[in-house]
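Every protein chain of the complex appears in place save one, which is left out.
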Amino acid sequence: MSHNSFGHLFRVTSWGESHGPAIGCVVDGCPPGIALSEADIQPFLDRRRPGQSRFTTQRQEADAVRILSGTFEGRTTGTPISLQIENVDQRSKDYGAIADRYRPGHADLTYELKYGLRDPRGGGRSSARETAVRVAAGAVARLVLGPDVRVRGALVQIGPHAIDGAHWDWDQVERNPLFCPDAATVPVWEAYLDQVRKNGSSVGAIVALEADGVPPGLGAPLYGKLDADLAAALMSINAVKGVEIGAGFAAACLSGEENADAMSMQGGRIAFGSNHAGGVLGGISTGQPVTARFAVKPTSSILTPVASVTRDGEAALVSTRGRHDPCVGIRAVPVGEAMLACVLADHLLRHRGQTGH
Amino acid sequence: MSHNSFGHLFRVTSWGESHGPAIGCVVDGCPPGIALSEADIQPFLDRRRPGQSRFTTQRQEADAVRILSGTFEGRTTGTPISLQIENVDQRSKDYGAIADRYRPGHADLTYELKYGLRDPRGGGRSSARETAVRVAAGAVARLVLGPDVRVRGALVQIGPHAIDGAHWDWDQVERNPLFCPDAATVPVWEAYLDQVRKNGSSVGAIVALEADGVPPGLGAPLYGKLDADLAAALMSINAVKGVEIGAGFAAACLSGEENADAMSMQGGRIAFGSNHAGGVLGGISTGQPVTARFAVKPTSSILTPVASVTRDGEAALVSTRGRHDPCVGIRAVPVGEAMLACVLADHLLRHRGQTGH
Amino acid sequence: MSHNSFGHLFRVTSWGESHGPAIGCVVDGCPPGIALSEADIQPFLDRRRPGQSRFTTQRQEADAVRILSGTFEGRTTGTPISLQIENVDQRSKDYGAIADRYRPGHADLTYELKYGLRDPRGGGRSSARETAVRVAAGAVARLVLGPDVRVRGALVQIGPHAIDGAHWDWDQVERNPLFCPDAATVPVWEAYLDQVRKNGSSVGAIVALEADGVPPGLGAPLYGKLDADLAAALMSINAVKGVEIGAGFAAACLSGEENADAMSMQGGRIAFGSNHAGGVLGGISTGQPVTARFAVKPTSSILTPVASVTRDGEAALVSTRGRHDPCVGIRAVPVGEAMLACVLADHLLRHRGQTGH
Partner (left out) sequence: MSHNSFGHLFRVTSWGESHGPAIGCVVDGCPPGIALSEADIQPFLDRRRPGQSRFTTQRQEADAVRILSGTFEGRTTGTPISLQIENVDQRSKDYGAIADRYRPGHADLTYELKYGLRDPRGGGRSSARETAVRVAAGAVARLVLGPDVRVRGALVQIGPHAIDGAHWDWDQVERNPLFCPDAATVPVWEAYLDQVRKNGSSVGAIVALEADGVPPGLGAPLYGKLDADLAAALMSINAVKGVEIGAGFAAACLSGEENADAMSMQGGRIAFGSNHAGGVLGGISTGQPVTARFAVKPTSSILTPVASVTRDGEAALVSTRGRHDPCVGIRAVPVGEAMLACVLADHLLRHRGQTGH
C-alpha cells in the first residue's frame, strides 16, 4: 500500500476530506466488459450511510455516487473508473471548537506532528466519511469476483456483549440496523447502545467477515499472502485495532491436533472437517470460506471531557458534542466487506496473471 | 507487498527454499554511510537459530550470513545489499514420505492448487526457514533506525498459559530460551512444553512487540498507515493468525472514556496517560511506544495422525516424525521484532521523503 | 508505472475520457504546507489549451481546473490532491462515423484487441485530451521543486524544418503560438503548417526540454534512474515515438573524447565544459541542466482517406473530418514540461527519503 492506494492489479486510489466539496476514488485495472452503473454501487453505500437508525450519527448525506469515467454504454472499458460522492451535510460549526486542541484518540495530533498543519473540519482526511469510497470500490470488486463469490459481514460483539454463535443466521443480518446475525442479541444491544448514547459515551465492537465461493489458489508467497494483504486492508479502516484470520488469537490456545483441519475426499473434491485456517494456508486460498474478524475501538468523540492539550501547549479538556456514532463498529460492517472484496478481486487478477487460471 | 517483496523505500525481496543450496534477500534502498558488517547481523540470526534448547527443532543450521553486495570498506553504499545464508542441514529423507500427500495445516495443498506443483522438501518456500532472512533484513533495519529506537519482543502466552503482565521484566527475556519476560512463568512453560513434546503434539503462542523511541509522524494516511503495513508484515510471517495494535481486540470491550489516552504537557512535550492506541493514531506514530501482538498457531507437524488425502485423491493419514518445533511461536519472537524494525525503517524513509524531516 | 499511475512518492493517478463528464487526476504524496490554489495551475492549462491559434484544434474547452481535496486554507495538507477538469465541448457526432472502423495510427484497434470493446467517442481514454491532467499535475510538481528549479520546453522541429540552434532564445518561446525559440523559424513553420492544414494533412515534430537548478543526486541506480523514469514519462505521452537524454542518438557518432564532459573547479564548485550527458550520469543528476528531447508523430486524424478495416472485418477507408491539431507536437510542449517536472519532484522526494538530503 502506498499512501492512499491499495491493490496491485485491482488498484484503488482514494481522495477527499470530510468537509471538502466531494470524496472519491479511482479504481484502476478493473477487467473490461463488466456491466456497471451507479445502481450497482448505490445499495452498498446505502447500507453504510449514516442516519438510518438511532444508533448511528444523525448526519444526513445522500452518498449518491457518480461514475465519471471508465464505462461506455453500461460496461467497464478496462480504463480507470472514477467514482465521486458529493459532500452535502457539512456543518463545519460543529467542529470549530476543536481546531485549536487535540482530540484524544483522533488523528488531530499526529497529522500536525507529521505535516505541521491539518484540516480540522470533521477530522479532514481521517474522517470515517472516507470509508464511503471504500464501499463504492468494494461494489466494483464484487462484480469482478462474480456471482459465485459471496462476501458477507456481521457484527458479532458490542462492548462486552457477544452474540451466541450457535444462533448465527445470515438472514438476520439485514433485518436489524445493527448487522446482528443473532436475533436474540438485537434487543440486548439496542438497550445497551441506548444507554451508551444517553451517557454521551461510546463503545467498541467486533466485526466478522466471510467470503465463500473463493476459488483456491488466490494469494502469493510470502509477503503477498492473501491474509497479509487482508490484514493490511482491514487495519487500514479507521479505528480498527486488531485483525484475525480463521481461528485468530484463539489459535494460540489450541494444540496441533485441535487446530488441524482434517481433509477428506467428498464427491471428487477435497473437503475439510473444520476451518481453523480461515480458508488460507501458506497465504493461499484453500477453497474453503475465507473468514476474518476485526476489532473496532470505541468512537473517540464522546461527551465526557478528557484531558488534552491545545496547539499552544496548554492543558485543555476535550468534549465532543457533534453528531457521532456511539459505536462506529456498526457501520464498519459494510466497510469491512468492501475491503475483503477488493483484496479478493486484486488477488484473483494477480493469480490469473501469474498462472493463467 | 508484492509476491516476495515488501516495503517502499526500505525494500526487502526474499528468496529461497528450505532445502535449496541457500536462502537470502536483497535489501534495497538502505541509506548510505551506515557501518554494516556480518557481525551486525549474526547475533540476531543466532537468537532465531534452532537447536539452542530442547524446545526448538534439533535441526542444526549455522545460519551464517554473508553480505555479497552493497557495502564498501564496512559502510553501506546506498546500493542493494544482498544477504545470503547457506542451507547446511538438509535431511531430505525426513520429508520424502509426505511428497505424495497434503499435510493438514501446511501449504502443501494450496501451493499445488495454485501452481500445479510444489517443492515438497521441507515445505519448500513456505518453510519457517525463510524467516531467517527476515531477521537478517531486520538487523539492517535496526541500523537505519539508529540507537534511539529500540525494538523488542517477548513471548507472552503459550497455549493456555499467559504470563502475568505485572511481573514483566524485559531483562528476563534474554535469560531464558523462551523469550519470557516473566521469570515465574518460565518453569510453567518448560513443564508444559516438555509434555507437549513428549506427546508429539504442538501448541500455539502469542508474541508481544514494542518499539520505543519511534519519532512521531511515521505513517501515512489511510492505506499506507503505519499499523496497516505492520499488520501485513506480521501476518506475512508463517503461522500467524492474528495481529493487534495497542489495546487490540480488548478495545472492543472498552468505552470511549476507558480507551481515551489522555494527554498533558510534561516538560514541554506532550505526554500520554495510557497507550491504548499502541503509539499510532490515524495511522501515524505519536511518539509513544509502538506496541503490537500477534498470535501464532500450533506447529502443524505433529506425531498424531491426521486425516488427509493424497495427490491422487486417496484418503491418507499424515503424521510427521521430523525434527520440529513444538511451539513455533518461540522462534517467532526475533522474527516479529525484525518485521517491526523493517516497517519502521521503511516509514522513516517515506516520512523523510515527503516532509523532509 | 502501473496502468494509470506514475511516480513513487510524488504519485499521479489519472482518469477520464475525452467525452465523459470530466477528466482528472489524484496527486498523492505531495509535501505539506505548500501554497496551492487553482490559480497556480490554470496558467499552465491555458498554455496547453486548444483553440488559441489556427494551428491547433478549434475545439473549445475552458479547461478550468478545480481542486477537490488536499488543501486547507490555501496550503497543501499532505493528503491526496484531487484535480478535476470538466469536459465542456463534446461534439460526439464528429466521431460517430468512426465507431465501426479502426482509424490507422489510433488506438481504436488495440483497445478492442485488448479489452474486447472501446469507448469510441473522441478516442476515449487515449485522447490527447488526457494530457490536460498531466499539465495540472505538473503545475503542482513545479511547486514541490520550488523556484530554484526551472522547467522549460520548446518546439525545435516541425516536419523537416528544424530551428537554428544558434538562434535559441528562451524569451521567444512565449511570444509565438508555436513555442518556437528561434524567431526566424516562426514564419517558416506558419507557412508550412498553413499548407499542411489546407491539405487536411498533419506532420510530426520534436520537442526539447530543459530543467535547470536541479540539485545533484536525484535518481537511483540502475532501474530507478532519473533518465529511465524520464524516458517512460515522456514515452507515455500520446503520439511520442522517441526520447533522448543529452546528446541522445547523436552520441552514437561521437568518440569518447568528443563525448566526455570535462570537469573543472569554478568558484569552489565542479563545472562542466559541455553537457553531452544531459545532466545525468549513472542515472543520477549532476547539477547541470537536465536536457531531453522527444519526437511526436504526425496527428493520425487526417482528411486523406487511408485504407483500414471495420469491426466486422470489411475493408473501409478512414478519413477524419473532425477538429484536429495538424501538429500535435505543438501542444506537447507544456505536456512534456509537466512530465519532466513530475519526474523531478518524485526523485527529489525519493532522494530525500533515502539520504535525508
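Order as written gives the chain letters A, B and C; numbering starts at 1 within each chain.
Just so we're on the same page, contacts are C-beta pairs under 8 Å (C-beta built on N, C-alpha and C of every residue); 3 or more make two chains touch, one makes a residue touch a chain.
These numbers were taken from a predicted model, which means no experiment stands behind them.
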Revision key, fill the gap. Only these shown chains touch the missing one, namely A, B, C
Point to revise | From B:R11, B:R197 or B:K225, residue that would touch the chain that is not displayed | key: B:R11
Review point. Among B:P50, B:G70, B:G159 or B:P298, which one is in touch with the chain left out?
Key: B:G70
Revision key, fill the gap. Which of C:P21, C:P177 or C:G224 touches the missing chain? It is C:G224
Review point. So which bits of subunit A touch the chain we can't see?
Key: 8-9, 29-32, 78-79, 221, 349-350, 352-356
Revision key, fill the gap. Across the whole complex, the chain not displayed is touched by subunit C residues 1-6, 8, 14, 102, 104-107, 109-111, 113-116, 125-126, 130, 157-160, 196, 201-206, 216-225, 227-236, 238, 241-265, 268, 270, 273, 276-278, 280-287, 295-302, 304, 306-309, 313-315, 329, 351, 355
Revision key, fill the gap. Touching the unshown chain, subunit B contributes residues 2-5, 8, 11, 13-17, 20-24, 26, 28-29, 32-33, 66, 68-70, 72, 75, 77-82, 111, 114-121, 124-125
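One rule holds for everything that comes next: only the chains that are shown with their structure count from here on.
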Study note, to complete from the structure: Separation of the C-alpha centres, subunit A versus subunit B, in whole Å, is 26
**Study point:** Centre distance in Å when subunit A and subunit C are each reduced to the mean of their C-alpha atoms
**Key:** 39
Review point. If you average the CA atoms of subunit B and of subunit C, how far apart do the two points sit, in angstrom?
Key: 45
Revision key, fill the gap. Listed in rising order, subunit B residues that touch 2 or more other chains are 8, 221, 355
